[in-house]
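The complex appears here minus one protein chain, its other protein chains still in place.
Let's turn to subunit A:
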């Protein structure tokens, strides 16, 4: 049984890799975190097979956690009514008390459900369930697994089935869930992160998806240099990195419907073709991209220490820059202030 985690760079074809490996012969379960990616994967499967074949199941992580792992095993016993997606406010409640996991209206706290399964000794049954119905399990967006969810993932990866996890450490922008200090520092250090997989018997593969189909050599080099995130390009393709200094240039860009403007936040206030950095994740259809930097990041950009920005900002900036198929524009948000609407 091959068990590996494939670390990918932006635009290197994560989804394609998963889709290419699917066939009508092997029973496959695909788990992904975001609804966006879930729809995208379903769409791609339908493109490949014309339908969702009966041997292939796509689930979002929480429908997997609740519908596949929890519900078949414990729902009647614990008499629960689905999940509660708000954070619990009882950090002191002991693990032995069901109130730690289940709220007053018998809903399960989403961030502790994985822990509950462990406490209830359900791991062997979940593995058996995977083995009975699937030959291989794919987990997309694996970098978003955090808190108890990450532990559960490693636990169930020991099931006798192929396990292929795909993700991009630096595209870690959201967490599946968090609970106190559990795995709090998981994403702080890529070396330690990779070790967690190796220790669980999962091979770490950084070459298969190390090169981007989307970004030009120029953009890859830019990301390597400025963000210190290793990224290769599939094509020897050159484009431009253009730093905007003049208001007139900024106005032209603002008005250009062919260039998407990516903001840290509040993109909808600028009245143009735009998105927030985080929300642009997974998108592949932009030719030229304009990344709008705030005062702090602009300063770092100028001083050449962008890579020392806090990891969350750095990761989102990486997502934003790597959207570019063609040219990349960098601009200070003060040049966009004139277009910003007051609330």
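Following the convention adopted for this analysis, contacts are C-beta pairs under 8 Å (C-beta built on N, C-alpha and C of every residue); 3 or more make two chains touch, one makes a residue touch a chain; residues count from 1.
Assume contacts and distances are computed from a predicted model.
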Record-based protein name (UniProt) of the chain missing from this complex, from "Sulfate transport system ATP-binding protein", "AAA family ATPase", "TRAP transporter large permease protein" or "Diguanylate cyclase": "AAA family ATPase"
Selected residue (touches chain absent from view) among A:57, A:208, A:230 or A:276: A:57
Contact residue for the chain not shown (choose from A:4, A:36, A:75 or A:249): A:75
Contact with the hidden chain (one of A:47, A:89 or A:105): A:105
Options A:21, A:86 or A:132, residue touching the unrepresented chain: A:132
Contact set of subunit A toward the excluded chain (per top definition): 27, 54-55, 57, 67-68, 71-73, 75-77, 81, 105-106, 125, 129, 132-134
